[in-house]
Structure formats: structure tokens, C-alpha cells
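Left out: one protein chain. Kept in place: all the others.
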Amino acid sequence: MKAFAKSSLGWLCAGLALLVVYNVWHHPDFIKITLHDGHLYGVPVDIFTQGSRTMLLALGMTLVIATGGVDLSVGSVVAIAGAVCALLLNAGHGLVVTITAALGVGALAGVVNGVLVARLALQPIVATLILMVAGRGIAQLICDGQVIVIANRKFDFLANGFIAGIPVAPLLVAGLFLATNVFVRRTAAGLFVEAVGDNETASRFAGLAAARVKGLAYVFCGACAGLAGVLWAANIRAADANRAGENAELDAIFAVVVGGTALTGGRFSILGSFLGALLIQTLATTMYFRGVPPAVAPVPKALVIILVSLLQSEKVRHWAAGLGRSRKAAA
Amino acid sequence: MKPGARRGGRNLSLVVTAVIAVTLFGLASFFYEGFFSPRVAVNLLGDNAFLGIAAVGMTLVIFAGGIDLSVGAVVGFTSIFTATLVSGHGVHPALAWTLALILGAALGAGMGALIQVFRLPAFLITLAGMFLARGAGFWLNTESVAIAHPWYEALANFDLALGPVHLSATALLLLAVVVIGWGIGHHLRFGRTLLALGGSEQSALLMGLPVGPTKIAVYALNGACAALAGIVATLYTGSGNPSMGGGLELDAIAIVVMGGTLLAGGRGHVLGTLLGVFIFGTIQQGILFDGRLSSSWMRIVVGALLLAFILLQRALVRRR
Amino acid sequence: LPGRAAETKKPLKVGFAQTGAESDWRTANSESMKSEAAKRGVDFKFSDGQGKQENQIRAVRSFIAQGVDVILLSPLVETGWEPVLREAKKAKIPVILSDRSIQTSDDSLYVTFVGSDFYEEGRMAADWLGKFTGGKGNIVELQGTPGSAPANERRKSFGDALKKYPGLTIIDSQSGNFEMSGGKQVMEAFLKKHGRNFSIVYAHNDSMAHGAVQAIEEAGLKPGKDITIVCIDALRPAVQAVVDGKINCVVECNPLFGPVVFDTAAKILAGEKVPKKILNKDELIDATNAAKLLPTRKY
Partner (left out) sequence: MIDAPLLQLRGVTKRFLGVTALDGVDFAVRAGEIHALLGENGAGKSTLIKVLTGVYLADGGVLTLAGRPLHPASPKDAEQAGISTVYQEVNLIPALSVAENIALGRQPTKFGLIDWRAIRRHAREALARLEIDCDVNAELGSLSVALQQMVAIARALDLRAKLLVLDEPTASLDEKEVAELFKVMRRLRAEGMGVVFVTHFLDQVYAVSDRITVLRNGQLVGEFATAELPRLALVGKMLGREVKDEAGRTAAAPEGTGNPVTAPLLEARGLTRSGAIQPINLTLRRGEVTGLAGLLGSGRTETARLLFGIDAADAGEIHFKGARVEFGSPRDAVQLGLAFCSEDRKTEGIMPNLSVRENLIFALQAKRGAWRTLSRAEQGKLCDHYIAVLRIKTPDADTPIKNLSGGNQQKVLLARWLATQPELIILDEPTRGIDIGAKAEIEQLIAGLRADGLAVLLISSEIEEIVRNCTRVLVLRERRLAGEVPAAELTPERLMRMMAEAHA
């Protein structure tokens, strides 16, 4: 418990809790969950469902950032994957083929990024900026600039369906987070990623195929983006090549960094990224609930970012600890 | 870090970038009739003046190993701020500009202070700065506002003719900012401290360099640069628009990197950024002259050209 | 100026500075221009502004440098065009504004404006609501991207027109960024925040209305019955939704400008006089005429 309080995750949770309390203060229904048509219904359910896409992007982004990179192309990959889904489903292909194809396309995008960053040693921001720009064009090309409505109702289930009353998308994402976490912590994969991010030269000299580790991180990130694209399309039952995933990369990076993974690479926290994404979605919902005029909505968002960052800053925690101690001394 | 003395590496990459820039311009001139004209060349400067000015500020921040995502939003804020003051409240442009520059620098300094004092990630803090500036701009006005003032008329009509070349006020400003940025980056202690900071912050600290003040100062300077870019945007359009400069930060970063500056900090050249602007502008101008690309193909072609350029630059610098 | 194209025996050269490709409406608009240009054998220079005014200004300046015969401009915002349009005027290139107009003290900077009357669109939506609901009900509004011209105009015109109907009030308004997923998200929040406290949704475009329909369905309500939905744009899927009874009314904002614009350009180059404003006839589509109109929809 004490260790948790000391870790930055504890403070992230505190920030999140503060936000929820603030909402409940104004709208007691904010955390109300009811049973509705045999499934869960309520604001928290929406937050998890709508946040699941950002969470998924943040999951992939975590590993990329931990290797010291960044992937700006995820938003465009979302659009491409969505376009591919629409194309295949409307051509009468089944769900399995479609989802596999979307994942494959995402992974392929990851391969491109990985080659540029790991093999050709381009700076990650620039290397992935290329696909960010071009990828949107590719998606538009596939959709011919139109929003393509997806007729297949089974597809819709992925984003809006329920299993035993629990929404599918968050369930799926939670499962992936767990699986990834188990994978990176139980195998040495996590160690390799952290080592590459901490000191790439040293890890290479110690016999690690550093370029491969980096490349695979991008492939994983691309696949996550591909799956996020599937959810995106399933959520609105349509592929919107022009807008799907727009600015999603910023949200994902934000979630990861707030979650305690430094942009300089090294140590990463998958749980942190999850909480970070949750924070973003809660924040967005808060804006709707508080009726903040959309034009100025960025301002409170900025304030929350600064507040949460400060809470996580070691210096502030040091001060807080100092205050606590002096109060105890006074008592 | 490969052994083997690397000498003049910086200048080499600058020369390579320059060669590519000129080649690109040459190719476009060859393919597109009317491309090779003083007017097009000067448009490259004038059209990209505020992007270029923001990129120069960004170059200095990146020198120091930092990043500033707020510049685009600051451009938008400054633009509507100036327009609101001048058109809505009858404030003289000179005063409005001064206020805008002060605000920009203050925002920058504030972000710098948070980053330095509390050791917060620059990415997050400047992202917050971006939201703050964008929100503040929309709060002033959600719609664009025209600016009517004799100064603006005069500056819009200003035209320095050097033979066949006509330089606008904004193009001149860009050149001036590049020269000043170059002076700061390469001929002032401050600029060298920036590079040292970007190279290794810990070493810079141990070498007795004023790390904290320098870091805060560079964000403040960049904030002022972004505000200046916003002012130039009002000159360019004769109006203020709160959504101006959306996504400008990414363009600025791309330009800085195209100019041969290392994003991780510690290595780069301000003049390279001017070349970056030139290359960026040439690509865009080339696409405009072509005029056949649909929206989707345009994006794909821009991406492909960007990739080709970076790979070429890399191959040439590596070879030496 | 007249007969300029004929003199040089070159095909007519027209530059089009489009705002971007932010929606399918916009794509349809670009496509209409392009296909019309191809039909007439015009040397057509297309530029995608990617939602940035500076890109559009750059494009116009480039068109001037390229010496086009006519410049078409879909201004992203209302102001900020005077310097560049003055340059065009100096170069004696006529400018046609399409889709949106600009604010300027100098009307001679452009020859004519071709497009829809946004004010009319908002009014049509409000009047239809007034009739349909008997002038009573709470409205939630799904706004477009903050700061964008259509969002500003559709919000203002609708709000102004509602003044006639004191019983109709907008109780909440949030931005869905013109996106389907944005519209859905905001609608979900509205449903939870206001419960059944509202009965009307006004969406600034089709996409957000589609998103709202989904959110309403998922909340176990019937869009079009329990909650009345009005939106603007009227691309094919929205008209289909009206036929299906999920959306009650769409105000058409026709993207197919090509023929009118090029007719106008030809007239201008031939030296004919054209009116300063050429408005597209926009229609209102509801349950009464949707089924009839659906087959005629190209987009």
C-alpha cells in the first residue's frame, strides 16, 4: 500500500478519483450503473466502451515509447483498417477474414515504421510522420473519400455488443492488456524493451538484437492500431477514412506519458497507460456533463494535464511528504 | 558512437540539404512550366513566413533536447488576440503586437518553468499549453475577425524590389528571424549552451552551465517566436482566426528535422531550418503546379516525397 | 479579358482551392468540380487545403503565378482573403467563390458567389421543427468542429430562427467534430445527463446524426419516434435514414456545384455579366418526399 502511494500510479489514480468525485458532486448519476435490457448501462460503461479504442492505441504505443520511439501514424492506421473492414465486409467476407485482414494491415504498417526506425535509423517522429500523412491518403483512396456504411450486423457486436451483460469492447481490451502484461513480464520481452529504451548501444553490445526488438514494438503497435480501427468502424458501423482516428495519436501518447512511461524510453507501465487512457475518456465525458462550451473545452483539459503531471512529479510529492512530516512533528 | 574522427559533420549535412533543395527546385522547374520564376521562389518565403518563424524557434528548443507542441495554438491565439484588440477595441497594432509577444513569451516561460522546476515531460506540458492557447483563442472569438488598420494596409502593400525579386514584409521578417536565430544558435553562449543541454543535460550541469535559466529562456524565446509567427499570420491574411495554425507544430518539427537537426537534441543548424522551409515549400508548390492530384493522392505523394528526401539526405551524409 | 482562352488556343485553365477532404460532403463537392472540368476539357488545377486557410492562400497565390484563367475558391473562413484576392485582381484573374462567401469591404475582389444559403438552411430546419412539434420541445445540439465556418453558421442561423418559437429551447450543445463517433459519444452523454428531458436532436451534419441514431437505439429508444432528429447535408445515407424513419428531416446542402460553377466561369470569360450571388436551390427532405428523392441521389 505504501509502495503504491509512493509510485506515480497511485497519484494517477488519485487524480482520476478526484475527477470522478467532482462529477458525482454535480451529477450523482455519474457513477450509476443499472441493468437495462439485460446489460449494464450507465456513464461508467460508456467511458469504458468509448475509451477502449484509446486504450488499445495506448497499449501498442506503450511498448514503442518504451523503446525510445513514438508512433504518430496510429490514427491513420485506424482509418486504413476501418476502410479495409468496410471493403471486405461489404464484399461479403466473414468476420474472421475481415478482422485478420485489418490486423494484418495494421501489422504491415508497423513493419514499415519498424524498418524505417530500426533498420534505417530514421528519427521515429519523422519516420512515422510519413505514414501518418500518407496513410490517411491511402485510407481515403480505399474509401474513395466517402463514409462507407457497413451492413453486417454481426460486426457491430464487437464494439456495441454485450457478453453476459458486460460490453464486449472493454472486455476485449482488458483481456489484451492482461495478456500483454503477462507476456512482457513473464518472458524477458519486457526487459529487452526496457533495455533498448534505456541504452540501445549497451543492449546491442550485450548481444541483444536491438533492432528486431524495436521493429517488433512497432509491429505490435501497428496491430493494436489495426484492431482499434476495427473497433472504430464497428462502433459507428461505418468506415470514415477522412476522420476516423484523427488526433488519436496525441491521445494515445498522452495516456502513455501520464501513465508513467517516459518519452525518452526505458521503464514502462502497461497499467499506467490503461489508467491514462481512462483519464482521457473520463475527462471528455466530464466536458459533456459539465456543459463546457466545446470551443473552450481544451482549457480545463489543459489544467487537468498540468495537475496530474504535478501530482506525479517527484518534487511535489517530496514537498507533500515534507508537509505531512512537519504536521506530524507538530502534533 | 563509432570511432573515427567525424569532422565538419554538421556543415556536411547542411551542404547536402542545400544540394537536395536546389535539385528539387530544379526538377520542379524542369517538369512544370513557369515554376522557374522569381515570383515562385519568393512565394516560397512569403507563403511560409510564419511557419518558418515558428520553425526557427522550434529549432532552438529542439537544440536543447526539448519539444514544444503549443506553437500552432499560440499562432492561432495571437492571431485572434491581435485582431480582437485592433479591430474590436481600437488598440494600436504596435501595442497589440507587443502585448501578444509578451503573452507568448510568458506562456513559454511558464511551460519552461514547469518543465525545469518540476522535471515534467516537455511533451505533456506543451500539450497542455497547446490546449490552453487554443481554448483561450476560441474563448476570445470562435469566428475569424478582419483587421482594418492603416498599418496593416501599409504592411500588406509593402514591397521591396530587388531587381525582378519582390520581397514582401513577411518574407523579410522571416529572413530577419532566421538571421537572428542563426546568431543566437551559433554565435551566442546561450545558443551553445542549448546544444550542450541537448547533447547531455547532466554533463552540461556538471560543466557548470546555467541549465535551468537556459531551458526556461529557450521556451520563452520560442513562445515569443510563435507569437511573432501569429502576428505575421495576421499580416499575411489581414485578419485574425482562432483556428489558424492547426497542426503547425508537426510541420514545424518536420521542417526542423529536414534541415538536418537531430530531434533528440544537441546537433543541428538554424540555417538548415531555412533550407527545410524551402524544401517544404517546394514540395507544396510542385503539387500545386501539378494540380492533378486528388486529396488522397496528394497525401500519399507528400509522404513519399518526404521519405525519399530523408533517405537521400541520410545516404549522402553517410557516404561522405 | 474576354476571349483570352480563345486567343491562346489553349484549354481553359482553372484553379480550385478546396478547403480539404474533411467529410464525404466535401469529397462529393470536389468530385463534382473535377468531373465537370473533365467533361469540358478544362485544364483543372485542384488543391486540397487540408483544412488550413494558409494552404488555401498559398494555392491561390500559386494559381496566380501559374497564370490560370479563373480561380475558384471555397473559403475555409470568412476573413483573411483580401491581401491575396487583391493580388489576383492585380493579375486580372476573376475569382469565383463557391460554397461559402467572404467578408470584405471591397466587393470587387470576387466576381460572384455560388453556393447555398446557410442562413436559409438553419431557418428551414427550425421552421420544419416548429411545424412538426407544434413549437414545443427541448433540443440538444450536436455542433460541428469548433471554429469551423459551417459549425458557426449552422449554430447561429438555427438559433436565430428559433426565436420565432419560444417553446423550442436548446438545453445543451456539444461538439461532435462533424464525426459519426463524436456524435455518438456526445449523444450517449446527453442521454445519461438529461434522461428523457429532451425530445429533439439538431445535428450540424449527417454523420453526427447517424452517430446519434445509434446512441439512441442503444439506449433502448426509437430514433425518429421517441426523439426527433433533424440534420443538415442530406447525402444518400441520411436520405435513406429518413426513408427508414430514423431521421425525421434533413436539410439538403447540395455539394454538386460543378455544372453551375463552370457555366458561370464560361459566362464571365465570355464577358457576360453574372449576378453577385448564385444560390443553389436547397431542398428539405422529410418523410413526405424522401422515398421519391432517394433514387435521384448521386451521393
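Note that the chains take the letters A, B and C in the order they are written out, and that residue 1 is the start of every chain.
FYI, a contact is a pair of C-beta atoms (placed from the backbone, for glycine too) under 8 Å apart; a residue touches a chain by one contact, two chains touch by 3 or more.
All of these numbers come straight from a predicted model, not from anything done at the bench.
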item: Partners of the unshown chain among those that are drawn; value: A, B
item: Residue, one of A:178, A:191 or A:321, that touches the chain absent here; value: A:191
item: Touch with the omitted chain, as defined above, among B:82, B:193, B:222 or B:241; value: B:193
item: Option from A:128, A:203 or A:282 whose C-beta touches the chain left out; value: A:203
item: Residue ranges of chain A at the interface with the undisplayed chain; value: 186-189, 191-192, 194-195, 198-199, 201-209, 266-267
item: Missing-partner contacts on chain B, residue numbers; value: 1-9, 183, 186-189, 192-193, 195-196, 199-200, 202-211, 262, 266-267
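One rule holds in what follows: only the chains that are shown with their structure count from here on.
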item: Overall pattern in which the protein chains touch one another (line/ring/star/complete/other); value: complete
item: CA centroid of chain A to CA centroid of chain C, Å; value: 33
item: Centre distance in Å when chain A and chain B are each reduced to the mean of their C-alpha atoms; value: 30
item: Multi-chain contact sites of chain C, meaning residues that touch two or more partners; value: 21, 27, 30, 146-147
item: Residues of chain A touching at least two other chains; value: 140, 145, 295, 297
item: Chain A-touching residues of chain B, taken from the complex the two chains share; value: 1, 114, 117-121, 123-125, 127-132, 134-136, 138-139, 142, 250, 253-254, 257, 262-264, 294-304, 306-307, 310-311, 314
item: Chain C partner contacts - residues on chain B that touch it in the complex; value: 34, 37, 39-40, 43, 46-47, 50-51, 138, 142-146, 148, 156, 233, 236-244, 246-247, 284-285, 287-289, 291-296, 298
item: Residues of chain A that touch chain B when the two form their complex; value: 72, 116, 120-123, 125-127, 129-131, 133-141, 145, 201, 250, 253-254, 257-258, 262-263, 295-299, 301-303, 305-306, 309-310, 313-316
